[in-house]
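As you look at this complex, bear in mind that one protein chain is not there, while each of the others sits in place.
Let's turn to chain A:
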Amino acid sequence: MKTLPLLGQFLGRLCWNPYVTADAAGRRLLFQCLWGLYSEHPGNAVERKANQWIRKVLCQLATEGDDDPAQALMKQMGVPPKEYHLKVLRKTVALLQENIGKSCSSLGNINQRCSCDNILATSEACVPLVTCPEAAPLIGALLQQPVTCVRAALSEDFLDALSSAHASQCLSLEEQAVVSLWYHNLPSLEEAVLSLLECALTNSRSIPQKQLEQSLLPKACAQHCSIFLVVNDIFRSILKQAEGKESVKYFIRTFTSCFLRELALQQHQSSVSLKAMFPQSPQRLLLPLLTRPSEMPQEARKHHLHWLSGSLQRLTEEEEEGDGDTSSSTRLERYHRVFEAWFLLVQCAHWVQVAVQLLVTSEPEDCGPLLWLLIFYHHPTNRGHHRALQLVHGREAWDHLHSLFLVSARPLPVDRLQSLVTLLSPQSQQPSLSPLLTLNLLVHFAVFLQQSLSAATEILQTVVDRSGLVDEAECVLSSLELRLNEENCLSSDTKRVHLRIQALLNTVTRMHAASNCADNEAHTLTL
(Lines give C-alpha, C1' and ligand atoms only; values in the text may rest on other atoms or scores of the structure.)
Protein backbone atom coordinates (compact mmCIF):
# COMPACT_ATOMS: atom_id res chain seq x y z
CA MET A 1 0.00 0.00 0.00
CA LYS A 2 2.94 2.34 0.66
CA THR A 3 4.33 1.88 -2.83
CA LEU A 4 1.05 1.70 -4.69
CA PRO A 5 -1.52 3.84 -2.85
CA LEU A 6 -3.91 3.57 -5.77
CA LEU A 7 -4.21 -0.10 -4.95
CA GLY A 8 -6.64 0.84 -2.20
CA GLN A 9 -8.86 2.58 -4.70
CA PHE A 10 -8.69 -0.38 -7.02
CA LEU A 11 -9.64 -2.71 -4.20
CA GLY A 12 -12.56 -0.50 -3.35
CA ARG A 13 -13.78 -0.57 -6.92
CA LEU A 14 -13.48 -4.35 -7.02
CA CYS A 15 -15.75 -4.65 -4.02
CA TRP A 16 -18.58 -3.24 -6.05
CA ASN A 17 -18.00 -5.38 -9.10
CA PRO A 18 -20.61 -8.14 -8.98
CA TYR A 19 -18.55 -10.40 -11.26
CA VAL A 20 -15.87 -10.48 -8.57
CA THR A 21 -18.16 -10.80 -5.58
CA ALA A 22 -20.45 -13.45 -7.04
CA ASP A 23 -17.62 -15.92 -7.49
CA ALA A 24 -16.59 -17.73 -4.31
CA ALA A 25 -12.86 -17.65 -5.03
CA GLY A 26 -12.98 -13.98 -6.02
CA ARG A 27 -14.86 -13.09 -2.89
CA ARG A 28 -12.48 -15.01 -0.69
CA LEU A 29 -9.43 -13.32 -2.18
CA LEU A 30 -11.07 -9.92 -1.96
CA PHE A 31 -11.83 -10.34 1.72
CA GLN A 32 -8.34 -11.67 2.36
CA CYS A 33 -6.93 -8.48 0.87
CA LEU A 34 -9.19 -6.41 3.08
CA TRP A 35 -8.21 -8.31 6.21
CA GLY A 36 -4.61 -7.85 5.18
CA LEU A 37 -5.07 -4.11 5.10
CA TYR A 38 -6.74 -4.04 8.48
CA SER A 39 -4.50 -3.12 11.39
CA GLU A 40 -5.32 -4.78 14.69
CA HIS A 41 -3.72 -1.98 16.65
CA PRO A 42 -3.78 1.15 14.52
CA GLY A 43 -0.80 3.34 15.22
CA ASN A 44 -1.60 6.45 13.23
CA ALA A 45 -4.47 8.33 11.65
CA VAL A 46 -3.99 6.68 8.25
CA GLU A 47 -4.36 3.21 9.70
CA ARG A 48 -7.39 4.23 11.69
CA LYS A 49 -8.98 5.68 8.60
CA ALA A 50 -8.22 2.53 6.65
CA ASN A 51 -9.87 0.43 9.35
CA GLN A 52 -12.95 2.64 9.29
CA TRP A 53 -13.14 2.42 5.54
CA ILE A 54 -12.89 -1.37 5.57
CA ARG A 55 -15.69 -1.68 8.09
CA LYS A 56 -17.87 0.71 6.14
CA VAL A 57 -17.37 -1.10 2.85
CA LEU A 58 -18.15 -4.47 4.36
CA CYS A 59 -21.24 -3.13 6.09
CA GLN A 60 -22.48 -1.59 2.87
CA LEU A 61 -21.83 -4.71 0.86
CA ALA A 62 -23.80 -6.87 3.22
CA THR A 63 -26.67 -4.60 4.16
CA GLU A 64 -27.22 -1.83 1.69
CA GLY A 65 -27.16 -1.26 -2.03
CA ASP A 66 -30.80 -1.94 -2.66
CA ASP A 67 -33.00 0.50 -4.46
CA ASP A 68 -35.33 2.32 -2.14
CA PRO A 69 -38.71 1.36 -3.55
CA ALA A 70 -37.82 -2.30 -3.22
CA GLN A 71 -36.66 -1.73 0.35
CA ALA A 72 -39.84 0.08 1.29
CA LEU A 73 -42.01 -2.61 -0.24
CA MET A 74 -40.08 -5.37 1.51
CA LYS A 75 -40.49 -3.61 4.80
CA GLN A 76 -44.21 -3.23 4.36
CA MET A 77 -44.68 -6.78 3.24
CA GLY A 78 -42.64 -8.07 6.16
CA VAL A 79 -40.06 -9.89 4.06
CA PRO A 80 -36.44 -9.87 5.28
CA PRO A 81 -33.88 -8.69 2.71
CA LYS A 82 -32.00 -11.99 2.60
CA GLU A 83 -35.15 -13.89 1.69
CA TYR A 84 -36.07 -11.28 -0.90
CA HIS A 85 -32.73 -11.47 -2.67
CA LEU A 86 -32.83 -15.25 -2.63
CA LYS A 87 -36.32 -15.21 -4.17
CA VAL A 88 -35.29 -12.76 -6.88
CA LEU A 89 -32.24 -14.86 -7.69
CA ARG A 90 -34.30 -18.02 -7.96
CA LYS A 91 -36.87 -16.26 -10.10
CA THR A 92 -34.18 -14.88 -12.42
CA VAL A 93 -32.65 -18.34 -12.77
CA ALA A 94 -36.08 -19.81 -13.56
CA LEU A 95 -36.82 -17.16 -16.20
CA LEU A 96 -33.47 -17.66 -17.90
CA GLN A 97 -33.88 -21.42 -17.75
CA GLU A 98 -37.17 -21.12 -19.63
CA ASN A 99 -35.40 -19.24 -22.38
CA ILE A 100 -32.79 -21.94 -22.75
CA GLY A 101 -35.43 -24.59 -23.10
CA LYS A 102 -36.79 -23.14 -26.30
CA SER A 103 -34.84 -24.69 -29.10
CA CYS A 104 -34.57 -22.61 -32.17
CA SER A 105 -35.98 -23.66 -35.50
CA SER A 106 -33.92 -21.57 -37.85
CA LEU A 107 -31.98 -24.47 -39.23
CA GLY A 108 -32.91 -23.61 -42.75
CA ASN A 109 -32.18 -19.93 -42.83
CA ILE A 110 -28.71 -18.95 -41.72
CA ASN A 111 -29.46 -15.27 -41.81
CA GLN A 112 -32.47 -15.50 -39.58
CA ARG A 113 -31.90 -14.36 -36.04
CA CYS A 114 -32.69 -16.98 -33.48
CA SER A 115 -32.92 -17.03 -29.75
CA CYS A 116 -29.73 -19.04 -29.50
CA ASP A 117 -27.59 -15.90 -29.48
CA ASN A 118 -28.35 -15.47 -25.84
CA ILE A 119 -26.99 -18.90 -24.96
CA LEU A 120 -23.42 -17.74 -25.44
CA ALA A 121 -24.11 -14.60 -23.44
CA THR A 122 -25.81 -16.56 -20.67
CA SER A 123 -22.94 -19.01 -20.43
CA GLU A 124 -20.47 -16.10 -20.23
CA ALA A 125 -22.51 -14.56 -17.45
CA CYS A 126 -22.54 -17.83 -15.55
CA VAL A 127 -18.74 -18.01 -15.34
CA PRO A 128 -18.59 -16.46 -11.86
CA LEU A 129 -21.63 -18.44 -10.78
CA VAL A 130 -20.35 -22.00 -11.13
CA THR A 131 -19.99 -22.36 -7.38
CA CYS A 132 -23.36 -20.77 -6.61
CA PRO A 133 -25.85 -23.52 -5.78
CA GLU A 134 -28.88 -21.44 -6.81
CA ALA A 135 -27.51 -21.12 -10.32
CA ALA A 136 -27.14 -24.88 -10.72
CA PRO A 137 -30.48 -25.38 -12.55
CA LEU A 138 -29.50 -22.78 -15.13
CA ILE A 139 -26.04 -24.26 -15.61
CA GLY A 140 -27.58 -27.70 -15.95
CA ALA A 141 -30.00 -26.41 -18.58
CA LEU A 142 -27.14 -24.77 -20.51
CA LEU A 143 -25.14 -27.99 -20.52
CA GLN A 144 -28.03 -30.19 -21.53
CA GLN A 145 -29.67 -28.10 -24.20
CA PRO A 146 -29.90 -30.02 -27.46
CA VAL A 147 -27.32 -28.61 -29.84
CA THR A 148 -29.46 -27.90 -32.86
CA CYS A 149 -28.20 -24.51 -33.89
CA VAL A 150 -24.70 -23.47 -34.82
CA ARG A 151 -25.09 -20.31 -32.75
CA ALA A 152 -25.93 -22.19 -29.58
CA ALA A 153 -22.35 -22.56 -28.46
CA LEU A 154 -21.16 -22.44 -24.90
CA SER A 155 -18.41 -20.08 -23.90
CA GLU A 156 -14.98 -21.66 -23.49
CA ASP A 157 -14.40 -19.72 -20.28
CA PHE A 158 -17.61 -21.18 -18.95
CA LEU A 159 -16.51 -24.76 -19.64
CA ASP A 160 -13.08 -24.12 -18.14
CA ALA A 161 -14.59 -22.62 -15.00
CA LEU A 162 -16.89 -25.63 -14.65
CA SER A 163 -14.01 -28.00 -15.18
CA SER A 164 -11.85 -26.49 -12.45
CA ALA A 165 -14.77 -26.24 -10.03
CA HIS A 166 -15.50 -29.90 -10.71
CA ALA A 167 -11.88 -30.80 -10.03
CA SER A 168 -11.89 -29.04 -6.67
CA GLN A 169 -15.32 -30.51 -5.91
CA CYS A 170 -17.20 -27.29 -5.29
CA LEU A 171 -19.61 -27.94 -8.11
CA SER A 172 -23.18 -28.76 -7.25
CA LEU A 173 -24.81 -30.11 -10.38
CA GLU A 174 -27.24 -32.92 -10.88
CA GLU A 175 -26.08 -36.14 -12.58
CA GLN A 176 -27.22 -35.48 -16.11
CA ALA A 177 -25.61 -32.04 -16.07
CA VAL A 178 -22.28 -33.56 -15.04
CA VAL A 179 -22.53 -36.09 -17.89
CA SER A 180 -23.19 -33.21 -20.28
CA LEU A 181 -20.18 -31.38 -18.91
CA TRP A 182 -17.97 -34.38 -19.61
CA TYR A 183 -19.44 -34.58 -23.07
CA HIS A 184 -18.68 -30.96 -23.87
CA ASN A 185 -15.36 -30.59 -22.15
CA LEU A 186 -12.53 -33.05 -22.55
CA PRO A 187 -10.31 -31.88 -19.67
CA SER A 188 -13.07 -32.42 -17.12
CA LEU A 189 -13.69 -35.92 -18.45
CA GLU A 190 -10.00 -36.79 -18.28
CA GLU A 191 -9.83 -35.39 -14.79
CA ALA A 192 -12.78 -37.52 -13.70
CA VAL A 193 -11.32 -40.72 -15.18
CA LEU A 194 -7.89 -40.16 -13.66
CA SER A 195 -9.26 -39.40 -10.22
CA LEU A 196 -11.43 -42.51 -10.36
CA LEU A 197 -8.40 -44.60 -11.32
CA GLU A 198 -6.35 -43.10 -8.55
CA CYS A 199 -9.08 -43.75 -6.04
CA ALA A 200 -9.58 -47.33 -7.15
CA LEU A 201 -5.96 -48.30 -7.53
CA THR A 202 -4.36 -46.76 -4.45
CA ASN A 203 -6.36 -49.00 -2.22
CA SER A 204 -4.83 -52.23 -3.40
CA ARG A 205 -6.87 -54.54 -1.28
CA SER A 206 -10.36 -53.42 -2.02
CA ILE A 207 -12.20 -54.33 -5.17
CA PRO A 208 -13.17 -51.37 -7.35
CA GLN A 209 -16.77 -52.51 -7.50
CA LYS A 210 -18.03 -50.09 -4.89
CA GLN A 211 -16.30 -47.05 -6.33
CA LEU A 212 -17.56 -47.90 -9.77
CA GLU A 213 -21.10 -48.29 -8.59
CA GLN A 214 -20.98 -44.80 -7.12
CA SER A 215 -19.25 -43.28 -10.10
CA LEU A 216 -21.22 -41.73 -12.92
CA LEU A 217 -18.68 -42.70 -15.54
CA PRO A 218 -20.16 -46.03 -16.67
CA LYS A 219 -23.55 -44.41 -17.14
CA ALA A 220 -22.00 -41.49 -18.99
CA CYS A 221 -20.18 -43.90 -21.29
CA ALA A 222 -23.42 -45.73 -22.01
CA GLN A 223 -25.13 -42.47 -22.96
CA HIS A 224 -22.41 -41.08 -25.16
CA CYS A 225 -20.26 -43.29 -27.34
CA SER A 226 -17.61 -40.59 -27.60
CA ILE A 227 -17.11 -40.58 -23.83
CA PHE A 228 -16.54 -44.33 -23.84
CA LEU A 229 -13.98 -44.02 -26.62
CA VAL A 230 -12.02 -41.39 -24.70
CA VAL A 231 -12.15 -43.45 -21.52
CA ASN A 232 -10.88 -46.49 -23.37
CA ASP A 233 -7.99 -44.52 -24.82
CA ILE A 234 -7.00 -43.48 -21.34
CA PHE A 235 -7.22 -47.11 -20.23
CA ARG A 236 -5.03 -48.19 -23.11
CA SER A 237 -2.24 -45.83 -22.20
CA ILE A 238 -2.47 -46.67 -18.50
CA LEU A 239 -2.33 -50.34 -19.36
CA LYS A 240 0.74 -49.91 -21.51
CA GLN A 241 2.48 -48.06 -18.71
CA ALA A 242 1.38 -50.47 -16.02
CA GLU A 243 3.23 -53.39 -17.57
CA GLY A 244 0.89 -56.13 -16.63
CA LYS A 245 -0.18 -54.92 -13.22
CA GLU A 246 -3.13 -57.06 -12.26
CA SER A 247 -5.01 -54.36 -10.36
CA VAL A 248 -5.17 -52.20 -13.48
CA LYS A 249 -6.43 -55.10 -15.57
CA TYR A 250 -8.98 -55.98 -12.95
CA PHE A 251 -10.20 -52.40 -12.81
CA ILE A 252 -10.64 -52.30 -16.59
CA ARG A 253 -12.57 -55.54 -16.49
CA THR A 254 -14.92 -54.32 -13.76
CA PHE A 255 -15.41 -50.98 -15.48
CA THR A 256 -16.32 -52.63 -18.74
CA SER A 257 -18.89 -54.90 -17.12
CA CYS A 258 -20.46 -51.94 -15.31
CA PHE A 259 -20.54 -50.14 -18.62
CA LEU A 260 -22.19 -53.06 -20.40
CA ARG A 261 -24.80 -53.27 -17.68
CA GLU A 262 -25.62 -49.59 -18.08
CA LEU A 263 -25.68 -50.00 -21.84
CA ALA A 264 -28.21 -52.80 -21.57
CA LEU A 265 -30.42 -50.53 -19.46
CA GLN A 266 -30.11 -47.81 -22.06
CA GLN A 267 -30.70 -49.96 -25.10
CA HIS A 268 -34.37 -49.37 -25.35
CA GLN A 269 -33.77 -45.67 -25.72
CA SER A 270 -31.05 -45.61 -28.31
CA SER A 271 -29.55 -48.48 -30.19
CA VAL A 272 -25.87 -47.89 -30.67
CA SER A 273 -24.07 -50.70 -32.36
CA LEU A 274 -21.33 -52.51 -30.52
CA LYS A 275 -19.10 -51.82 -33.45
CA ALA A 276 -19.38 -48.08 -32.76
CA MET A 277 -18.45 -48.65 -29.14
CA PHE A 278 -15.46 -50.89 -29.93
CA PRO A 279 -14.28 -49.69 -33.32
CA GLN A 280 -10.71 -50.87 -33.02
CA SER A 281 -11.31 -54.37 -31.73
CA PRO A 282 -11.24 -57.33 -34.10
CA GLN A 283 -14.84 -57.61 -35.15
CA ARG A 284 -15.25 -61.36 -35.18
CA LEU A 285 -14.06 -61.56 -31.60
CA LEU A 286 -16.33 -58.79 -30.38
CA LEU A 287 -19.61 -60.54 -29.81
CA PRO A 288 -18.09 -63.82 -28.58
CA LEU A 289 -16.03 -62.01 -25.96
CA LEU A 290 -18.74 -59.61 -24.86
CA THR A 291 -21.21 -62.43 -24.23
CA ARG A 292 -21.24 -63.12 -20.56
CA PRO A 293 -20.53 -66.66 -19.39
CA SER A 294 -23.80 -66.64 -17.47
CA GLU A 295 -25.64 -66.25 -20.77
CA MET A 296 -24.22 -69.55 -21.97
CA PRO A 297 -24.95 -73.02 -20.69
CA GLN A 298 -22.08 -74.63 -18.84
CA GLU A 299 -21.50 -77.32 -21.46
CA ALA A 300 -21.14 -74.78 -24.24
CA ARG A 301 -18.48 -72.76 -22.45
CA LYS A 302 -15.67 -75.17 -23.06
CA HIS A 303 -16.30 -75.18 -26.77
CA HIS A 304 -16.60 -71.41 -26.77
CA LEU A 305 -13.28 -71.02 -25.01
CA HIS A 306 -11.59 -73.40 -27.36
CA TRP A 307 -12.85 -71.33 -30.26
CA LEU A 308 -11.68 -68.08 -28.64
CA SER A 309 -8.28 -69.52 -27.94
CA GLY A 310 -7.97 -70.75 -31.50
CA SER A 311 -8.97 -67.38 -32.98
CA LEU A 312 -6.54 -65.49 -30.83
CA GLN A 313 -3.81 -67.96 -31.63
CA ARG A 314 -4.35 -67.50 -35.35
CA LEU A 315 -4.26 -63.74 -34.91
CA THR A 316 -0.94 -63.80 -33.10
CA GLU A 317 0.53 -66.23 -35.59
CA GLU A 318 -0.38 -63.87 -38.42
CA GLU A 319 1.53 -61.15 -36.66
CA GLU A 320 4.55 -63.31 -36.11
CA GLU A 321 4.65 -64.74 -39.58
CA GLY A 322 5.09 -61.36 -41.12
CA ASP A 323 8.15 -60.64 -39.02
CA GLY A 324 10.37 -61.15 -41.98
CA ASP A 325 8.63 -58.30 -43.75
CA THR A 326 10.65 -55.11 -43.77
CA SER A 327 7.72 -52.77 -44.13
CA SER A 328 7.34 -51.21 -40.70
CA SER A 329 3.84 -49.92 -41.27
CA THR A 330 2.36 -53.34 -41.84
CA ARG A 331 4.29 -54.70 -38.89
CA LEU A 332 2.91 -51.91 -36.75
CA GLU A 333 -0.53 -52.64 -38.05
CA ARG A 334 -0.27 -56.30 -37.09
CA TYR A 335 1.14 -55.45 -33.69
CA HIS A 336 -1.73 -53.05 -33.25
CA ARG A 337 -4.21 -55.80 -34.09
CA VAL A 338 -2.74 -58.12 -31.51
CA PHE A 339 -2.78 -55.36 -28.92
CA GLU A 340 -6.42 -54.57 -29.62
CA ALA A 341 -7.33 -58.23 -29.37
CA TRP A 342 -5.51 -58.46 -26.07
CA PHE A 343 -7.12 -55.26 -24.82
CA LEU A 344 -10.55 -56.65 -25.61
CA LEU A 345 -9.61 -59.80 -23.73
CA VAL A 346 -8.59 -57.71 -20.72
CA GLN A 347 -11.92 -55.90 -20.87
CA CYS A 348 -13.73 -59.23 -20.95
CA ALA A 349 -11.38 -61.11 -18.66
CA HIS A 350 -14.24 -63.00 -17.04
CA TRP A 351 -13.64 -65.51 -19.84
CA VAL A 352 -10.06 -65.92 -18.68
CA GLN A 353 -11.36 -66.75 -15.22
CA VAL A 354 -13.79 -69.26 -16.66
CA ALA A 355 -10.84 -70.75 -18.54
CA VAL A 356 -8.91 -71.17 -15.31
CA GLN A 357 -11.89 -72.79 -13.67
CA LEU A 358 -12.24 -75.23 -16.54
CA LEU A 359 -8.50 -75.87 -16.56
CA VAL A 360 -8.45 -77.14 -13.02
CA THR A 361 -11.41 -79.43 -13.55
CA SER A 362 -10.47 -80.85 -16.94
CA GLU A 363 -8.38 -83.77 -18.10
CA PRO A 364 -4.73 -83.29 -18.99
CA GLU A 365 -5.50 -83.76 -22.70
CA ASP A 366 -7.88 -80.82 -22.88
CA CYS A 367 -5.54 -78.34 -21.26
CA GLY A 368 -3.81 -77.05 -24.35
CA PRO A 369 -6.05 -74.26 -25.70
CA LEU A 370 -7.11 -73.10 -22.22
CA LEU A 371 -3.53 -72.90 -21.07
CA TRP A 372 -2.63 -70.94 -24.17
CA LEU A 373 -5.36 -68.43 -23.45
CA LEU A 374 -4.21 -68.00 -19.88
CA ILE A 375 -0.62 -67.47 -20.92
CA PHE A 376 -1.64 -65.00 -23.63
CA TYR A 377 -3.59 -63.00 -21.05
CA HIS A 378 -0.60 -62.70 -18.78
CA HIS A 379 2.06 -62.46 -21.49
CA PRO A 380 0.60 -60.89 -24.60
CA THR A 381 3.88 -60.20 -26.34
CA ASN A 382 5.97 -62.97 -27.65
CA ARG A 383 9.38 -61.38 -27.42
CA GLY A 384 12.06 -63.73 -28.46
CA HIS A 385 9.50 -66.38 -29.24
CA HIS A 386 9.28 -67.42 -25.65
CA ARG A 387 5.71 -68.42 -25.73
CA ALA A 388 6.46 -72.01 -26.61
CA LEU A 389 8.71 -72.28 -23.57
CA GLN A 390 6.11 -70.57 -21.42
CA LEU A 391 3.56 -73.11 -22.56
CA VAL A 392 5.86 -75.86 -21.41
CA HIS A 393 6.34 -74.20 -18.03
CA GLY A 394 2.64 -73.66 -17.72
CA ARG A 395 1.98 -77.28 -18.42
CA GLU A 396 4.52 -78.28 -15.82
CA ALA A 397 2.91 -76.02 -13.25
CA TRP A 398 -0.48 -77.49 -14.00
CA ASP A 399 0.84 -81.03 -13.65
CA HIS A 400 2.53 -80.13 -10.43
CA LEU A 401 -0.56 -78.59 -8.90
CA HIS A 402 -2.80 -81.31 -10.22
CA SER A 403 -0.82 -84.06 -8.59
CA LEU A 404 -0.36 -82.08 -5.38
CA PHE A 405 -4.05 -81.58 -4.93
CA LEU A 406 -4.87 -85.18 -5.72
CA VAL A 407 -2.56 -86.50 -3.06
CA SER A 408 -4.61 -87.84 -0.21
CA ALA A 409 -1.78 -88.90 2.02
CA ARG A 410 -0.86 -86.79 4.98
CA PRO A 411 1.43 -85.07 5.86
CA LEU A 412 1.86 -83.18 2.60
CA PRO A 413 5.11 -83.65 0.71
CA VAL A 414 7.31 -80.79 1.82
CA ASP A 415 9.60 -80.75 -1.18
CA ARG A 416 6.71 -80.44 -3.57
CA LEU A 417 5.30 -77.56 -1.61
CA GLN A 418 8.69 -75.90 -1.63
CA SER A 419 9.10 -76.24 -5.37
CA LEU A 420 5.68 -74.68 -5.73
CA VAL A 421 6.78 -71.77 -3.60
CA THR A 422 9.78 -71.34 -5.85
CA LEU A 423 7.48 -71.23 -8.85
CA LEU A 424 5.51 -68.45 -7.25
CA SER A 425 8.48 -66.33 -6.36
CA PRO A 426 9.62 -63.88 -9.01
CA GLN A 427 12.28 -65.56 -11.05
CA SER A 428 15.24 -63.84 -12.53
CA GLN A 429 15.77 -66.08 -15.53
CA GLN A 430 13.76 -65.52 -18.67
CA PRO A 431 11.27 -66.65 -19.74
CA SER A 432 9.48 -66.98 -16.44
CA LEU A 433 5.85 -67.60 -15.96
CA SER A 434 3.96 -64.85 -14.20
CA PRO A 435 3.58 -65.79 -10.53
CA LEU A 436 0.04 -64.50 -10.71
CA LEU A 437 -0.80 -67.06 -13.31
CA THR A 438 0.41 -69.84 -11.08
CA LEU A 439 -1.33 -68.32 -8.07
CA ASN A 440 -4.57 -68.15 -10.00
CA LEU A 441 -4.25 -71.83 -10.85
CA LEU A 442 -3.41 -72.65 -7.26
CA VAL A 443 -6.44 -70.86 -5.84
CA HIS A 444 -8.79 -72.38 -8.38
CA PHE A 445 -7.42 -75.84 -7.69
CA ALA A 446 -8.01 -75.29 -4.00
CA VAL A 447 -11.59 -74.18 -4.57
CA PHE A 448 -12.86 -76.52 -7.23
CA LEU A 449 -11.24 -79.83 -6.55
CA GLN A 450 -13.14 -82.40 -4.57
CA GLN A 451 -10.39 -82.95 -2.11
CA SER A 452 -10.95 -82.26 1.57
CA LEU A 453 -11.17 -78.63 2.61
CA SER A 454 -8.61 -78.91 5.37
CA ALA A 455 -5.97 -80.30 3.04
CA ALA A 456 -6.65 -77.63 0.46
CA THR A 457 -6.53 -74.94 3.13
CA GLU A 458 -3.25 -76.23 4.40
CA ILE A 459 -1.66 -76.26 0.98
CA LEU A 460 -2.92 -72.79 0.16
CA GLN A 461 -1.93 -71.39 3.51
CA THR A 462 1.58 -72.78 3.44
CA VAL A 463 2.35 -71.77 -0.09
CA VAL A 464 0.86 -68.30 0.15
CA ASP A 465 2.53 -67.63 3.44
CA ARG A 466 5.96 -68.59 2.22
CA SER A 467 5.72 -66.81 -1.07
CA GLY A 468 4.28 -63.65 0.47
CA LEU A 469 1.41 -63.32 -1.98
CA VAL A 470 -1.30 -62.89 0.64
CA ASP A 471 -2.87 -59.76 -0.84
CA GLU A 472 -3.02 -61.23 -4.29
CA ALA A 473 -4.57 -64.45 -3.04
CA GLU A 474 -7.25 -62.50 -1.24
CA CYS A 475 -7.95 -60.53 -4.38
CA VAL A 476 -8.30 -63.65 -6.51
CA LEU A 477 -10.67 -65.26 -4.02
CA SER A 478 -12.86 -62.15 -3.70
CA SER A 479 -13.13 -61.66 -7.43
CA LEU A 480 -13.98 -65.33 -7.90
CA GLU A 481 -16.73 -64.98 -5.33
CA LEU A 482 -18.10 -61.93 -7.14
CA ARG A 483 -18.07 -63.63 -10.49
CA LEU A 484 -19.90 -66.69 -9.20
CA ASN A 485 -22.47 -64.49 -7.48
CA GLU A 486 -23.11 -62.71 -10.73
CA GLU A 487 -23.59 -65.94 -12.59
CA ASN A 488 -26.21 -66.92 -10.12
CA CYS A 489 -26.41 -70.56 -11.09
CA LEU A 490 -28.30 -72.87 -8.85
CA SER A 491 -26.51 -76.16 -9.11
CA SER A 492 -25.93 -78.16 -5.96
CA ASP A 493 -22.25 -77.73 -6.39
CA THR A 494 -22.42 -73.93 -6.14
CA LYS A 495 -23.24 -73.94 -2.47
CA ARG A 496 -20.31 -76.13 -1.67
CA VAL A 497 -18.04 -73.95 -3.77
CA HIS A 498 -19.25 -70.80 -2.06
CA LEU A 499 -18.68 -72.25 1.37
CA ARG A 500 -15.24 -73.32 0.33
CA ILE A 501 -14.38 -69.89 -0.96
CA GLN A 502 -15.58 -68.34 2.27
CA ALA A 503 -13.46 -70.67 4.34
CA LEU A 504 -10.36 -70.04 2.27
CA LEU A 505 -10.99 -66.29 2.36
CA ASN A 506 -11.21 -66.40 6.14
CA THR A 507 -7.90 -68.19 6.33
CA VAL A 508 -6.23 -65.71 4.05
CA THR A 509 -7.64 -62.65 5.79
CA ARG A 510 -6.48 -64.01 9.11
CA MET A 511 -3.05 -64.42 7.62
CA HIS A 512 -3.15 -60.90 6.35
CA ALA A 513 -4.15 -59.54 9.73
CA ALA A 514 -1.42 -61.56 11.41
CA SER A 515 1.18 -60.32 8.97
CA ASN A 516 -0.03 -56.75 9.53
CA CYS A 517 0.36 -57.20 13.25
CA ALA A 518 3.81 -58.59 12.77
CA ASP A 519 4.66 -55.70 10.53
CA ASN A 520 3.46 -53.22 13.11
CA GLU A 521 5.40 -54.93 15.84
CA ALA A 522 8.51 -54.99 13.75
CA HIS A 523 7.96 -51.35 12.96
CA THR A 524 7.56 -50.37 16.59
CA LEU A 525 10.56 -52.48 17.52
CA THR A 526 12.75 -50.79 14.98
CA LEU A 527 11.55 -47.41 16.22
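Criterion: contacts are C-beta pairs under 8 Å (C-beta built on N, C-alpha and C of every residue); 3 or more make two chains touch, one makes a residue touch a chain; residues count from 1.
Following the convention adopted for this analysis, contacts and distances are computed from a predicted model.
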Which of "FA complementation group F", "Calcineurin B homologous protein 3", "Collectrin, amino acid transport regulator" or "Putative 26S proteasome non-ATPase regulatory subunit 3a" matches, in UniProt, the chain that is not displayed: "FA complementation group F"
Residue among A:V46, A:L86 or A:L265 that touches the chain left out of view: A:L86
Sole residue of A:P5, A:P18, A:G43 or A:P146 that reaches the chain not shown, by the stated touch rule: A:P18
Hidden partner chain, touching residue among A:N99, A:T330 or A:S454: A:N99
Absent chain, residues of chain A that touch it: 18-22, 24, 27-28, 31, 35, 38, 40, 52, 55, 58-59, 61-63, 65, 67-70, 72-82, 84-89, 91-93, 95-96, 98-99, 115, 118, 121-122, 125, 128-129, 131-135, 170, 172
